[in-house]
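Just one protein chain is left out here, and the rest sit where they should.
The first chain written gets the first letter, and so on, giving A, B and C; residue counts start at 1 in each chain.
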Amino acid sequence: MNFALSDDHLMLRQTARDFLENEIDLAPLLKPGANVGNAGYDETWRKMADLGWPGLIVPEDYGGSGLSCLDLTMIAGEMGRTLAPAPFLGTLAGTWAILKGGSAAQKEKILPRVAAEGMKLALAVSDETGASDGPTSDARATATAGGFTIRGAKYFVVDAASADLLIVAAEHQGKRGLFLVDPKQPGVTIATLPWRDITRQVCEIAFADAAAELLVADDAAVWPWVRDRLLLLLAVESAAGLQVVIETTTAYAKERVAFGKPIGAYQSIKHQLADMFSVGECANVAVLYAAWALSEEAPRGPLAAAMSKSYACDAYVDATHRSIQIFGAIGFTWEMKNHLYFKRARANAEMFGAPAVQRARVIEMLETQAA
Amino acid sequence: MNFALSDDHLMLRQTARDFLENEIDLAPLLKPGANVGNAGYDETWRKMADLGWPGLIVPEDYGGSGLSCLDLTMIAGEMGRTLAPAPFLGTLAGTWAILKGGSAAQKEKILPRVAAEGMKLALAVSDETGASDGPTSDARATATAGGFTIRGAKYFVVDAASADLLIVAAEHQGKRGLFLVDPKQPGVTIATLPWRDITRQVCEIAFADAAAELLVADDAAVWPWVRDRLLLLLAVESAAGLQVVIETTTAYAKERVAFGKPIGAYQSIKHQLADMFSVGECANVAVLYAAWALSEEAPRGPLAAAMSKSYACDAYVDATHRSIQIFGAIGFTWEMKNHLYFKRARANAEMFGAPAVQRARVIEMLETQAA
Amino acid sequence: MDFDLPPDNDPRRLEVRAWFEARPKPSYRQMAEAGYVVPHWPRPWGLAADAELQLIVDEEIKRANVLAPNLVNPVAVNNCAQSLLTHGTDAQRERFLMPALAAEEIWCMLFSEPSGGSDLGALRTTARKEGDHYVVRGQKIWTSLAHKAKVGILVARTDASMPKHSGLSQFIIDMDSPGITVRPIIDMSGEENEYNEVFFDDVKVPADRLLGKEGEGWQLSMSQLQTERVALSKPGAIWGGGPSARDLVDGLIEKGAMKDPLLRDEAAKLYIEGEILRLLAYRTLTDRMNAKNAGPEAAARKAIAAPHGQRVVDLAKRWQGMRGLVEGEEGLPRPNNGKGTFDNWDYAFWFNPAVTLGVGTQEILKNVIAERVLGLPREKDPTAKTPWTEVQKPQLKTAS
Partner (left out) sequence: MDFDLPPDNDPRRLEVRAWFEARPKPSYRQMAEAGYVVPHWPRPWGLAADAELQLIVDEEIKRANVLAPNLVNPVAVNNCAQSLLTHGTDAQRERFLMPALAAEEIWCMLFSEPSGGSDLGALRTTARKEGDHYVVRGQKIWTSLAHKAKVGILVARTDASMPKHSGLSQFIIDMDSPGITVRPIIDMSGEENEYNEVFFDDVKVPADRLLGKEGEGWQLSMSQLQTERVALSKPGAIWGGGPSARDLVDGLIEKGAMKDPLLRDEAAKLYIEGEILRLLAYRTLTDRMNAKNAGPEAAARKAIAAPHGQRVVDLAKRWQGMRGLVEGEEGLPRPNNGKGTFDNWDYAFWFNPAVTLGVGTQEILKNVIAERVLGLPREKDPTAKTPWTEVQKPQLKTAS
């Protein structure tokens, strides 16, 4: 046993950190009226493509790096630290769906393009309520001569507007299937939502008999596997963002003076930061364990993923709020980064099942084990 | 409108405080192995009888003082401050049941004896799970020539062992009725429980065809009215005990020195005490409003009672725990009073519906209003 | 003790109601002259009203569907005008009071600074006496209404050789004076709200605009921050305004959301706390009525109200799930028919972190309770007694 990160992992993380701290500039988002359109989504993606990041989890046979969940965590964490705006989550989600659900031919057709050309994907699973676990869906697929057409809508789809290919969950014959849909066809209308977390592109999609190709007829065996990885990804982002919040808030508390002392000399601030730090350590280890468990396809993987999502997101939401409090009025202004982290935290918490939802799942899984 | 206590109320409270601070000595309970048997239950009751306290809420027509819930609060609060061990709660509960449910003849028979002779009552409503709202019950009544007999058991009955007369909830013809039972008959066996709150006598009663007299055949119109008053009583005790905890803990924090300063000079202790104080103010006003609303039989009375029970008990439980923390190791020993307040707080919280149960009731009542 | 409010047939209430019924759309000038803007003031400005009459006037103004004067010109009515009454010169009262009460001249408070915040005594804006006027130089921040205000009440340092609190003075400023620049602040909600930065670039202020005496600036400012006009402040989430726990519960019931037991329990906790906050406000009011100073429950109410409000809007937002992240998605029906700035669940949520910021943060509030109410040892400001010039030597930022 060894719980320390290997040198390879540390190096992977350092490389990602050097790149992102260099490339990611959130300044344009801190100008009045800024939105995700100003986030430099595409440019950043191009640069990531030069590093081969689109293919991180694409198996080497398809020209990717074939990274495990644990390896990926090293890079995803840095994405979370910098709030890097790019179609990273969407492409990962799509890749996982194809890896788990796609035919050999489909993998052959798509994955090399993801790895080599930085083809962008998006996974459309959520319905109007934000529920993503199916089996119901706001979209229906109908078989046609050439394949399928999809009618209906999907909601809260991350990275849809920038995607080159959509993977869409739609009902067909009482089951929820996954379908490949070309977004660049008349039957597909994509609207980017005025999402509060302006470092992320979140969209609504309307399908008017859009042509589609079947990926898998029943996603019951595919979606849970993909969802576990998405939960991990959000947990990783959150735990890493939390670290930045702790670091910046601690630094601020040391230099900022009130009533003749640095505010960090007041016990109430000290203890708040100590709490944030302790919870941060917990989030880190929860995330690493989940990443390891999913990498190993360990039986506890899904449990660990749900636990890490619940814990890390709650901790992130709490810390980003406290951070604004400790910064004081200035931390409440648009021109500071505090609110970007606050909004990312709030959004991550809700995606693919809020912390309380994950906790209910945790007990369900334990009950099943016990039974 | 005037939210201040009248001079009469203030005087009533002061009289009670002078008496109880004088009479109540918990020292015997702070000796190793002490239990409620050492609490001086009966002696204290005799002294209270000299002051006419047994008849506080007995109408003047029956020789009592006819106090309102608000008046009673002045005295009940002082009972809570001093944890005064005496059959006070049981006798009040029984009196309320008879007032609301008894016939003129029964009132005539019993209430004057309560007021004049300090006759002790106990109300047996809870079943084995501690549920007290019925309609089901662990005891059944059967009609006989002379009246009724009761078979079964009641649980968590406050002041039963010292009672001269029991009011017992028992099922009869599908309804829960209330019956008068003489505890001094062979068919009644009363066991005092090893209750953690040793300032209170809590018992289990077994009935083997005990002779009983019907008070009311269906307590659906009686018990809720009585329960609201019991909830208030527990809230009053708790809010008042909370005050003592705040006072003693604050005093201790001023004199106790650590690392060269009084511990009360450390912000973490200051803020904990400030929180306790603020919550204490909230508990006080919640209790006073509920007392007023029940006195006025105002429509919001039952809501106010549930709110005050939920809030005051949660606050009491939290503060008594913190108090032990702030006192440090010494506050954890049997010879200090801290644990008596802690245990009273835990017990009050559970009686007649825990805080979470009361909160669920609060929303139900609001839903009914809204509907 | 009696928790009932003055009844409908209360004669004083009937008189006020009659006045408003006679004037369907009264001007604030009319209301000011009738004494309904500051009823607790002496005549001619007010009615020398006791707290109950003040309450009646509040309720009748609401009933007449007139926006309360203290919402139109809050700084004047709630905070600063009283200082002119007590410390102003006849000329100052003559010139400024009635236009302020009639809401013909909006006021703003020029207190907080980027380097200052809760440590107001550390402010850096200076006012240099030059013959018959002062020259003001510096920057203020979080000045609400500065963009609308004709008059500003400024606190600035007139004597840096004195300790931090002793060298301050107050001035009545024409906001259109040359050298004043007002810049709105965009907060994290993305809205251009009523807060501003105000820059003073050698602004000339006539000496007769000094309020009170030189060196009285600290005391004046503190009293203005304290001044709480007696009012049945409804415990709205944002500084008493905006949605309340009652609105939350009504809304969630209406939406059928209470089936979720977790949400149900959280909502109940908030409802109970909200009702208690109302009662504490009544208590404070009663104390005033009985001519006592607001009791400790007033401090307790402040300490609890802010985080309470934050939890109210947080629960409403979490109930929305993903949908709540979409800008403009309010989820629950607007409270108070959307009258006030914060009567919008979505805006109230994204604004809520501000509630525990600014002058009197939670930490300071708790210190006040611990020290002044419970009598625990006081936190010392090592710079309190030092001449400001000395304190300034090591250039340090100061906290907001």
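Note that a residue touches a chain if its C-beta (ideal position, glycine included) is under 8 Å from a C-beta of that chain, and two chains touch if they have at least 3 such contacts.
Since the structure is predicted, the reported quantities are computational estimates derived from the model, not experimental observations.
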{"item": "Residue of A:I110, A:L123, A:V181 or A:L288 touching the missing chain in the full complex", "value": "A:L288"}
{"item": "Residue, one of B:L193, B:A217 or B:A298, that touches the chain absent here", "value": "B:L193"}
{"item": "Where the unshown chain meets chain C, residue by residue", "value": "260-262, 265"}
{"item": "Residues in chain A touching the chain absent from view", "value": "1-6, 9, 70, 250, 253-254, 261-262, 264-265, 267, 269-271, 273-275, 277-282, 284-286, 288-289, 292-293, 307, 310-311, 356, 359-360, 362-363, 366-367, 370"}
{"item": "Touch list for chain B against the chain that is not drawn", "value": "32-33, 126, 129-130, 155-156, 193-197, 202, 255-261, 263, 266, 268-269, 321, 324-325, 327-335, 338-339, 342-343, 346-347, 350-351, 354, 356"}
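We take it that only the chains that are shown with their structure count from here on.
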{"item": "Chain whose averaged C-alpha position falls nearest the assembly-wide average", "value": "C"}
{"item": "Chain A and chain B, separation of their C-alpha mean positions in angstrom", "value": "53"}
{"item": "Mean-CA-position distance for chain C and chain A (Å)", "value": "41"}
{"item": "Chain B: positions in contact with at least two other chains", "value": "267, 271"}
{"item": "Sequence positions of chain C contacting 2 or more other chains", "value": "363, 366, 379"}
